[in-house]
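A single protein chain has been removed from this complex, and every other one stays in its place.
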Amino acid sequence: MIYGEKNIENPIRWGMVGGGIGSQIGYIHRSAALRDFNFDLVAGAFDIDPERGKAFGKNLHVDPERCYPDYQTMFAEEAKREDGVQAVSIATPNFTHYTIAKAALEAGLHVYLEKPMCFTTEEALDLEETVKKTGKIMFVSYGYAGHQMIEQAREMIANGDLGKIRIVNMQFAHGGNNVAVEKGAASQAWRVDPKKAGPAFSMGDVGTHLVYLAEAMMPDMKIKRLMCSKQSFVEGRQLEDNAMTIMEYDNGAVGYIWSSGVNAGELFGERFRIVGEKASIAWDAEHPNFLSYEVQGEAPRVLARGTGYIYDGAKADDRIGAGHPEGLFESWSNLYTKFAKAIDKCEKGEEIDFWYPDVHAGVLGVKWVEKCVESGNNDSAWVSYEEA
Amino acid sequence: MIYGEKNIENPIRWGMVGGGIGSQIGYIHRSAALRDFNFDLVAGAFDIDPERGKAFGKNLHVDPERCYPDYQTMFAEEAKREDGVQAVSIATPNFTHYTIAKAALEAGLHVYLEKPMCFTTEEALDLEETVKKTGKIMFVSYGYAGHQMIEQAREMIANGDLGKIRIVNMQFAHGGNNVAVEKGAASQAWRVDPKKAGPAFSMGDVGTHLVYLAEAMMPDMKIKRLMCSKQSFVEGRQLEDNAMTIMEYDNGAVGYIWSSGVNAGELFGERFRIVGEKASIAWDAEHPNFLSYEVQGEAPRVLARGTGYIYDGAKADDRIGAGHPEGLFESWSNLYTKFAKAIDKCEKGEEIDFWYPDVHAGVLGVKWVEKCVESGNNDSAWVSYEEA
Amino acid sequence: MIYGEKNIENPIRWGMVGGGIGSQIGYIHRSAALRDFNFDLVAGAFDIDPERGKAFGKNLHVDPERCYPDYQTMFAEEAKREDGVQAVSIATPNFTHYTIAKAALEAGLHVYLEKPMCFTTEEALDLEETVKKTGKIMFVSYGYAGHQMIEQAREMIANGDLGKIRIVNMQFAHGGNNVAVEKGAASQAWRVDPKKAGPAFSMGDVGTHLVYLAEAMMPDMKIKRLMCSKQSFVEGRQLEDNAMTIMEYDNGAVGYIWSSGVNAGELFGERFRIVGEKASIAWDAEHPNFLSYEVQGEAPRVLARGTGYIYDGAKADDRIGAGHPEGLFESWSNLYTKFAKAIDKCEKGEEIDFWYPDVHAGVLGVKWVEKCVESGNNDSAWVSYEEA
Partner (left out) sequence: MIYGEKNIENPIRWGMVGGGIGSQIGYIHRSAALRDFNFDLVAGAFDIDPERGKAFGKNLHVDPERCYPDYQTMFAEEAKREDGVQAVSIATPNFTHYTIAKAALEAGLHVYLEKPMCFTTEEALDLEETVKKTGKIMFVSYGYAGHQMIEQAREMIANGDLGKIRIVNMQFAHGGNNVAVEKGAASQAWRVDPKKAGPAFSMGDVGTHLVYLAEAMMPDMKIKRLMCSKQSFVEGRQLEDNAMTIMEYDNGAVGYIWSSGVNAGELFGERFRIVGEKASIAWDAEHPNFLSYEVQGEAPRVLARGTGYIYDGAKADDRIGAGHPEGLFESWSNLYTKFAKAIDKCEKGEEIDFWYPDVHAGVLGVKWVEKCVESGNNDSAWVSYEEA
């Protein structure tokens, strides 16, 4: 149970790159980081327009002198201060992620990086290496992983409640891109431009969330190979807006991921079903407080967040008691709490004894997209997938 | 609206092969055929045990003299009578379907054949040829196709309500075979024995239903190629109990079918979603009275059977008024009504101006299984799929 | 499990009064009675137009000579035959029920009577007396009571799975009468005419179904008193189209029934929740194959028809196996099977050892409406309710 008291002795001095005025993602980063007093927002390079960024920061109680025109200045200036930022969240367009994250790590900062982490396995491995070298904490923003029922799922699977896992069936398939929304909307245009969005659209945008959820829940299962059938249904779109990926795991399980932006009429469509030898669980991101638990031969049950019968690890993140709906903000808050704790442990030289979406998770997401694209571009042939 | 008056002038003289005591499938064939006075059950070879078959037939008001020890005798004896059977339903184990159906057609009978029609494309094409040669009507028992909301779906698609179809996403994935139920249950054992069940288990048993539903709803879309990843999760099982098939259609659409018997905790799991350019529809066989209709940018709607707003073709089969639940028996009844009408038209030399699960649908089901097996056995490679 | 073999040695010779051409209710009576060979339809007074009735009967394979112009002739003529009807179903307008049913019983026939049985407690008690005097079987057509999950609910309650019952919360509230549909539709007009429909509209039409479901599931609980708030929302309607009734039971439980025809946008709206000390069950007539079972402190479960975990009494009526949807026709079929068995036992002088919607249930329905009307007309005051 969380009552809002901070989880660490001294709040982390925290800054943001991007996430300025009109940014939805910036808002959720701040809401999540600041709600429980684990972070103090003390600096930012919120906007490519310095004045706008300064005005924005002031609104957030940030000292105008610490509202910087760009991330380079911010990292340099903050490094000179005794009370300079310790950690930074990066919420800029995808094509800047790699460069800024690397600079932040090398500036001695802990990093919370929007996904996708970068575009190539090469860059991803370089970031992983940089994390190792600098000894800093890096989180990749897989924001759905903080939902309590994901923790519940992870513990159920670890506990053998489902038996050996056989099938991982996932989809993140919405309809928001069923027509060329990118025409005339700059905010959308970069997402379908290979130069800015990388080699994939839907797979990177939505599919990678599923890849990480699978890893979070089943950390011991490794993909052996995959094949991908991808399409660009909307005329003129260079990147895929629909993809079906089949994966084979090293334990004999199979997986399926449907990534789509053209699933007309579906508002969100992020769902999964994990099938074990004796039971399955199913979850829908639009109804995150519930987890369906279906034991073969028994009546299916719907487990609810915050109740007495779920596992302690899931219960620990409860903020408002069972029955009351929590939402995406609480999922992010849980992840930012982990970020604070991880930084705190890191700075004290303690071992981090909990899971979180780390740089390796980011590597795996980038690799998954890369392998899917490789298969898709090669007539949907099978592609082998040695562990990065 | 159907009120139970027969749809044809003279009821069809009808017999059964198989479907005797303790047969669930026999019961639904009879319930469907007899409810509206379109058929008279006048003969049968209900059981491999002649005495048991005779006793059973008597219970059904069949003249004991017309309860035959086997289908050969039945076809021969009935042919001698002026009032001999005109049509026969075949509800025997899978491995006998081809032989009996062929014999029935050649004996001048119309045939309602349990699925799968047979095991090889060769046999299937031979049956198709036999139908052509004899000029008789043959229905393949795809029992879900008679639900009113399938007709509604077909008409919506034909009418362009969804726009051009892009994605066909289907599953028939239950958990009833998650352990070796075939051990010690003769009634199940033949289903996983390649000699008796043919080259596939789940794909033939459940997957083919989806293949036909897709054809019924989207008659103009043809599969160009497919790939299939199949598994036998239960130890010792020779045939697949899980399969994922990806299909590419000639109009650029893609399809996905998940066939499974190991989806633990799922009672039935027959569902589909058809995605068009502007809207999608979704249906669940456990809730057949409803069809979800989701137009991009609008609030999703749940259409209900029997209401004023659905298409006339769907409404025509209403037996009890909107709101009251109909079930699988009504779906079968609708198909048997078509069977009666088709026979009636056939015998009068009239053209049949409605769709039904004909021998060609049976051919396509057999072919789909064969192609899936070919791909699955060839490391899940793509297999091209010229129209049979 | 039911496979369609008849349940009694000799089928009951059966006739119908009403239910002729274009009658939905007639169709479901016939479908239910005839499906399992327990009844032979041998006579009928199907229509007030004798010729139309004869043509209709012929379609149903009834000997034209036994298609009578009216029920009086039918009862008289059939009585003269050695093979005359033994039982009759009455599906005529409400205001004729009492007279025809009484005549049938006095003619020595078993009766399956459409609801409402009659309009006054006096008539109802007279019918009950007549049943007692004649020793015949009488069923009142509470067609939802035959659903397997109602039997399951009854057995769960009897078994104490819910603990002592505290609250009975029911509704049958659809929107089909939200405007004056009776204007210009003769088929609807009589339903809101006090002279023809009796003292109530929605309460009699839909509310009484709930009253009987409560009795079927909780036979030991008796209403002590009730109060009713009723409204006629549609202008010009003389009878109530909405009513809320609160009931107190002799065991300390309370009940609530919402009867309505003006619940705009709701197609059917027949649902209930039974709350016990430790658990509740909930059911929705549009999804009759399922029963929600919610134990306090545990995850709620959805029980499904036909599965291994439900009670034997519920399982016994399974016609098609778990997962496949059954519908209203199966519910009626189950009731007609009971009708056949009850007649068979009655004629053999055996005791009837199962529950069914008997004449006393009809009495209680009529009485409930009468008491509700009394309260509603008396400023919604409480009305005491001694057991009839």
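A, B and C are the chain letters, set down in written order, and residue numbers restart from 1 in every chain.
Going forward, contacts are C-beta pairs under 8 Å (C-beta built on N, C-alpha and C of every residue); 3 or more make two chains touch, one makes a residue touch a chain.
This is a predicted model, so every value here is computed, not measured.
Student: Can you say which of C:25, C:45, C:170 or C:275 touches the chain missing from this structure?
Tutor: In the complete complex, the chain left out is touched by residue C:275.
Student: For the chain that's not shown, point to the residue among A:190, A:329 or A:355 touching it.
Tutor: Within the whole complex, the residue contacting the unshown chain is A:329.
Student: Going by the contact rule already stated, which one of C:31, C:94, C:141 or C:178 would touch the omitted chain in the full complex?
Tutor: Within the whole complex, the residue contacting the unshown chain is C:178.
Student: Using the definition of touch stated at the top, determine which of C:188, C:231 or C:307 touches the missing chain.
Tutor: Result: among the candidates, C:231 touches the missing chain.
Student: Quickly run down the residues of chain A that touch the omitted chain.
Tutor: 1-6, 21-24, 26-28, 30-31, 34-35, 37, 56, 59-61, 174, 267-268, 285-289, 304, 307, 319-330
Student: Kindly note down the residues of chain C that lie in touch with the hidden chain.
Tutor: Chain C touches the missing chain through residues 162-163, 166-167, 169, 175, 178-179, 227, 229, 231, 233, 242, 244, 246, 248, 252, 254, 256, 258, 260, 262-266, 273, 275-280, 293-296, 298, 300, 379-380, 382.
Student: Could you list which residues of chain B touch the chain missing from the display?
Tutor: 293, 297-304, 307-309
Just so it is clear, only the chains that are shown with their structure count from here on.
Student: Per the centroid of Cα atoms for each chain, what is the distance between chain A and chain B, given in Å?
Tutor: Centre-to-centre distance between chain A and chain B: 44 Å.
Student: Which whole number of Å gives the spacing of the CA centres of chain B and chain C?
Tutor: 35
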